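Mind looking over this structure? Questions follow.
With one protein chain removed, the remaining protein chains of the complex are shown where they sit.
For reference, chains read A, B and C in written order, and residue numbers begin at 1 within each chain.
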Amino acid sequence: MKHELNIWVVGGDLRQEKLAQLLAGDGHTVHTYALGQPEPAAGLAVEASLSHVDRADCVILPLTVSAGNGRLNAPLSPSEHPLAPILDRFSPRQFVCGGRIDGETEELARERNLTIHDYFAREELAVANAVPTAEGAVQLAMEHLPITIHGAKVLVVGFGRVGRFTAQRFQALGARVSVAARKYDQLAWAQAMGFGGEHLAHLKGWLCGYDLIINTVPAQVLGREELEDVKPDCLILDLASKPGGVDLAAAGELGLTVVWALALPGKVAPVTAGAAIKDTIYNMLREAGF
Amino acid sequence: MKHELNIWVVGGDLRQEKLAQLLAGDGHTVHTYALGQPEPAAGLAVEASLSHVDRADCVILPLTVSAGNGRLNAPLSPSEHPLAPILDRFSPRQFVCGGRIDGETEELARERNLTIHDYFAREELAVANAVPTAEGAVQLAMEHLPITIHGAKVLVVGFGRVGRFTAQRFQALGARVSVAARKYDQLAWAQAMGFGGEHLAHLKGWLCGYDLIINTVPAQVLGREELEDVKPDCLILDLASKPGGVDLAAAGELGLTVVWALALPGKVAPVTAGAAIKDTIYNMLREAGF
Amino acid sequence: MKHELNIWVVGGDLRQEKLAQLLAGDGHTVHTYALGQPEPAAGLAVEASLSHVDRADCVILPLTVSAGNGRLNAPLSPSEHPLAPILDRFSPRQFVCGGRIDGETEELARERNLTIHDYFAREELAVANAVPTAEGAVQLAMEHLPITIHGAKVLVVGFGRVGRFTAQRFQALGARVSVAARKYDQLAWAQAMGFGGEHLAHLKGWLCGYDLIINTVPAQVLGREELEDVKPDCLILDLASKPGGVDLAAAGELGLTVVWALALPGKVAPVTAGAAIKDTIYNMLREAGF
Partner (left out) sequence: MKHELNIWVVGGDLRQEKLAQLLAGDGHTVHTYALGQPEPAAGLAVEASLSHVDRADCVILPLTVSAGNGRLNAPLSPSEHPLAPILDRFSPRQFVCGGRIDGETEELARERNLTIHDYFAREELAVANAVPTAEGAVQLAMEHLPITIHGAKVLVVGFGRVGRFTAQRFQALGARVSVAARKYDQLAWAQAMGFGGEHLAHLKGWLCGYDLIINTVPAQVLGREELEDVKPDCLILDLASKPGGVDLAAAGELGLTVVWALALPGKVAPVTAGAAIKDTIYNMLREAGF
């Protein structure tokens, strides 16, 4: 970017708090609102009102923007913050961005002639977030398994971004990793990266060999039939967003341990996750001509 | 596949020879024509004519199909084989495939109502071929550099399939690897895989730090200006298909060593390359209902 | 081994419980005493007394054998078990082994003409235990750091077994790892494995760059002077056995987070740790002519 900017960070969790600190550290003038009390730093001001937000070049809303019922997602703030009066304060000439924008919020923005640019929809943030997600999977596996990852037999279901990084991390720690995927080119990628590979359609019958099964596909790939094939002390980690990939009722009846882990980046590595959001917003600003 | 097939392998190099052996090893009846003298094996017959090719379920042409001037690509055969009379022998009910089919050959096929399915256009073969290509790059670097890969500073330009596997192999051998790419998400991938990353547009000015530069982009990314920045004992490997990515004239004037390596899979690992073609053709046959 | 053996597992924790199950799974006749209630299995009997221990070929005591004050280490048993009457039951023709045998226990054994072979003193068990120790370090780092291991700057102090595996695991997860060691050949090993290396004598002055410092040297290498150089949000993991390597008082005054993690294998991976003990005891039995 050419200039130092006036940036407001409005709402959010530890990731946005870190983001604000990093932006100030890069020399921008940063104001936070509805965000808690970040450690004092040069160029960083905690605001009690939005009265001066009109001076902002860029406004950053949280990931996700809305906490439901038209309220800003602001878990670090003691009060509630309806979204409508907040959006009233912004102007179309400002660069407004946020993560995972729901229909209701989008409607509120449209009524005010605003565009909220979605940083969570950016491919580079999705890739960057796959790293803490994969590490979170490692941490959960270590916490729940009485065996080492080294030597464990691990199946990763799905081979998109999260599947790839997760499979790679477990392999790097000495696990024997297989990948189940639907497409031939994904299986070719898996093989070329040194994983065993099997077609997703034929899961049943060879699930019994695994100590750990990690799902990354947001569709029910581990139904009752497949789960009946899993050995009792196998751990199942579901990293897929809703609706997840595991028939939880069946797993419960079968006595299987399933950990459904959502939103790992913000939980296991908020500082790294905040830095990744910053990099992405910089890319968006650069593309917008800042 | 449901059945054992009658397969003809017509023309080709060591990869097709190995392919024929592997197909026979899987239980198919295999006939070769214009291919040389593979070691005798059960189920494998070397044919002197195409008179019985009408019984074939599947005909496999080489990669590439044509040697130019309407002739079959058959480097292992002592004689020349015009394509037209060969294609005359095939029937539309047979599954005919080949690799990298040029316009002239396609036209010959169309006139005879034939479709030649291109196995080289398949994503899974491209991925599988990226592995021997990356290994070929390692071998060439080892042969040409008086330093170990361990500790060498390596730049990989481009981060598609070949770029990814190549960067990973050099990193695995202890090199310090950076990646230059054009898109933000490719740079995010590079960073998440542990590589340094820089935007392709800003190559100039920081090329002087590398012991080895490997290009994978088939467009001139290393022009005179960039090459002037390269240190004299740096090795440049160009893995990109025509037109390549290096201004060879400028490199020559500057006294830089450039190795332009094409078609590495067939050269460094014909057996593996043949096996990859087999896997791909099986996928194609399965999709075609065999 | 040539024959199935009669083996008694006397006292211990989850590792010994798993060990008993694995031994039974290999076809030996296994009796447990003072060990809790392992899941029933063929060939595995839970005993309420030692009355038939005279039939044992091999007796396995826990790691560590003594809980202090002449009592058997038996955390899974509700009652206390003095060691003397237990040792009274064993005979010199039996193969008796245990882990980390203290002077008092050794004396008790000698009085009874018994040799307790120390499986914990075996190099192969020390190596095998370094793997769960390294994984435990990864788990603790993930739990305590708000950043990903990927990209973190990590210093490993000491480059013995635990140092090597720990450094390698963090590197495999994408951390930038340096090693501090005292001997030139250890530094050469570190460099050849791709780590930065610095002499242990010159720690001070460059500690400030690290996000995570892992000590494996059982001598105070991180005193007040060194700790003053560490940045406030750095995590210090001490994996060294007593007396540890960190001046804990100074660290406390400086507000640094130190986690002193002892006996990780039994905590993070009791099943794997039990299997490693089994392998080691098999090696000892083989060498003893069984």
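By our rule, contacts are C-beta pairs under 8 Å (C-beta built on N, C-alpha and C of every residue); 3 or more make two chains touch, one makes a residue touch a chain.
Predicted, not measured: the structure shown is a model, and the values here were computed from it.
**Q** Which residue, B:Pro78, B:Gly103 or B:Pro146, contacts the hidden chain when the whole complex is considered?
**A** Touching the chain that is not displayed is residue B:Pro146.
**Q** Looking at B:Leu173, B:Ala190, B:Ala261 or B:Ile281, which residue reaches the missing chain?
**A** Once the missing chain is taken into account, the touching residue is B:Leu173.
**Q** Residues of subunit A in contact with the chain that isn't shown?
**A** On the subunit A side, contact with the omitted chain comes from 150, 174, 192, 194.
**Q** In the complete complex, which positions of subunit C touch the hidden chain?
**A** Residue positions of subunit C that touch the missing chain: 122-125, 127-128, 130-131, 165, 184-185, 187-189, 191-192, 283.
**Q** Over the whole complex, note the residues of subunit B touching the chain we left out.
**A** 14, 18, 131-132, 135-136, 138-139, 142-143, 145-151, 169, 172-174, 268-272
In this text, only the chains that are shown with their structure count from here on.
**Q** Any idea how many Å lie between the Cα centroids of subunit A and subunit C?
**A** Taking the average C-alpha coordinate of subunit A and of subunit C, the gap between them is 36 Å.
**Q** What is the distance in Å between the mean C-alpha positions of subunit B and subunit C?
**A** Here subunit B and subunit C have centroids separated by 50 Å.
**Q** What positions in subunit A touch 2 or more of the other chains?
**A** If we look for residues of subunit A contacting two or more partner chains, we find 131.
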